[in-house]
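What you see is the complex with one protein chain gone and the rest in place.
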Amino acid sequence: MSDAEEAIRLWFPVSRCEEIVPRNVVQTELLGQEAALWRDDLGFVNAWENRCPHRGVRLSIGLNTGSELRCQYHGWWYASITGQCTYIPAHPGQKPPNVIKTKRYGCAEQYGFIWINLGDQPDAAAVPVLQLDSYTTMRSVFTQAPVDLVAQSLIEAHNFEPATSAGNYILETTGPGEKSVLLLQPMNAEQTVIHGLIPSLVRDADRLSVLRQFNGRVSEMRDAIERAAA
Amino acid sequence: MTSNEIAELFPAEISGEWIVVASAADLQPGTTLIVRIAERNLRLQRSMDGHLSAQLSAASDRPEPRIHLQTAYSFIWFCFGAPNKPLFLLPEYAQTDGRIVECGSFGVRTSPLRAVENFLDMGHFPYVHTDILGAEPRTEVNAYRIELRETVDELWAIDCRFHQPKAAAGAATAQETDYTYRVVSPFNVILYKSPPAPHTGNDVICLFIQPLAEQQLRAHLLMVLKDDTSTMSGMIAFQQLIFGQDKPILENHIPLLLPLIGQSEKPARADAMSMAYRRWLLAKNWTYGTQRFAQNSKAA
Partner (left out) sequence: MIKLYDFELSGNCYKLRLLMGILGVPFERIAIDFYPGREHKSPWFLKINPLGQLPVIDDHGFILRDAQAILVYLACAYDPSGLWYPRDDARMLGRIAMWLGCADSITATASAARLHDSLFYDFDIDKCRAGAHALFRVLDEHLWFAEQEGNDWLCSSKHPTIADIACFPYVMLSEEGGVSRLPYPAVRRWTDRVKRIPGFMVMPGIFGASPAASE
């Protein structure tokens, strides 16, 4: 099996949970596949292939009404959870055929992140297990560099090591002291998102300064990695 | 030059097609203009006495004999090799009761075929041209007829009708607009629509596509309108507004190439014209601007 086929079976974080806000649609990309993420008004998070089954227009430019996503092109409605097309405005009297539904990706919420899986049979039990009693998620940092280079740089130049046996996509700081965990989202051959968390709760009074410090450190690493990738 | 070298100059589908390459106004007598077509540069020249000639920049300085050029309908038209058929007829252009409105040309990052297909589509009016060419709740697309006019190899959609809040720059009230679509060639499409009262006859709206690459085009917009009250700037602004609204849709298809085969895009009855266009292209063995599928070579 190729690396690409193997990667498709894995789960990757694609957004902090709290950034999937009501009535919004998040455009993201994993392993070269674009996904549209949106939360319905009851809190359910959908992760769909980012194209309308009708004419292929990105669903991420569509409208989240709270119960369905409406395509911007022809106003077709796709129901939360099932992805089933429920209304075709050009034919208001007709029930849309069952075959018209969005392609849904495996989707799970864990450790404060939305995780998705592009495979045909997503198994939520396969979301990586991190030994965390508590955690605080940090700002995700987009990086113009391929995931292997990002992982390699973090390990060789920034004192990170693999946090699980599952590979180099989840890394933690080495040595004693408070750990930082970085979770890599391979967007495509050129871009990677560095998600981050610290394995503890932060007091409200310290939260902003902790977030800023962490973001500052990851951004510096990002800049160094991008210089190396350029 | 061998036939292989000729084949490498332009994709097979481009040869024989009349393709817009410039606005006639952009090539005054005694000037030259570099234009782009299917990833090739072409140097156009108009002599002081008006004669057109062209060279492929990479080739010699001699005019390329296989290139045919003509000026028509405010544009310069290019054909490489023997034309498949004469340039289409647009008699309305010469009629004195229509105002000729040249709206410029726009770069769009999509397949030329996506741009034509969008032009043939009524279902998007309420969502992309909201409160102008359509509005909820009047969203229904009623059945219309499709004709393949074999003698001229043109594809027509007739008896189309849509409720429009503001059908044109000169429209003061909403109206039921009658539409006739006419695909004169894979890159060239014309629309006839009933003008706002009290005018009769048809407004003519043209979309001529200059393919820069398979996913990059220059869209040339021309109208011949029955409107004796609007300013020229106002009529241009209206059509640019409409095209500007289509642009983000055109650039947000995945993939940008048109999938002619397969089940990846599921049509509704309203898409009869789009489906007819795709079948018409398939029958021509057309591949330029379409999504090709590699042989299934996936390892077991």
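As written, the chain order gives the labels A and B, with residue 1 at the start of each chain.
The rule is short, and it goes like this: a residue touches a chain if its C-beta (ideal position, glycine included) is under 8 Å from a C-beta of that chain, and two chains touch if they have at least 3 such contacts.
Remember, it's a predicted structure, so these values are computed and weren't measured experimentally.
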Among B:S15, B:Q70, B:Q245 or B:S264, residue touching the chain not depicted: B:Q245
Of A:V129, A:L208 or A:A228, the one touching the omitted chain in the full complex: A:L208
Touching the absent chain when the full complex is considered, from B:E102, B:E117 or B:D203: B:E102
Positions on subunit A contacted by the hidden chain, ascending: 15, 19, 21-24, 26-29, 41, 61, 63-66, 70, 72, 139-140, 142, 191, 193, 207-208, 211-212, 215, 219
Residue ranges of subunit B at the interface with the undisplayed chain: 23, 102-109, 130, 218, 231-234, 236-237, 240-245, 247-248, 251-252
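Here, only the chains that are shown with their structure count from here on.
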Between subunit B and subunit A, distance of the C-alpha-averaged centres to the nearest whole Å: 39
Residue ranges of subunit A touching subunit B (in the complex, touch as defined): 2, 34, 50-51, 53-58, 61, 71-75, 88-93, 97, 99-100
Residues of subunit B touching subunit A in the complex: 122-124, 126-128, 136-137, 139-141, 248-249, 252-255, 259, 264-270, 299
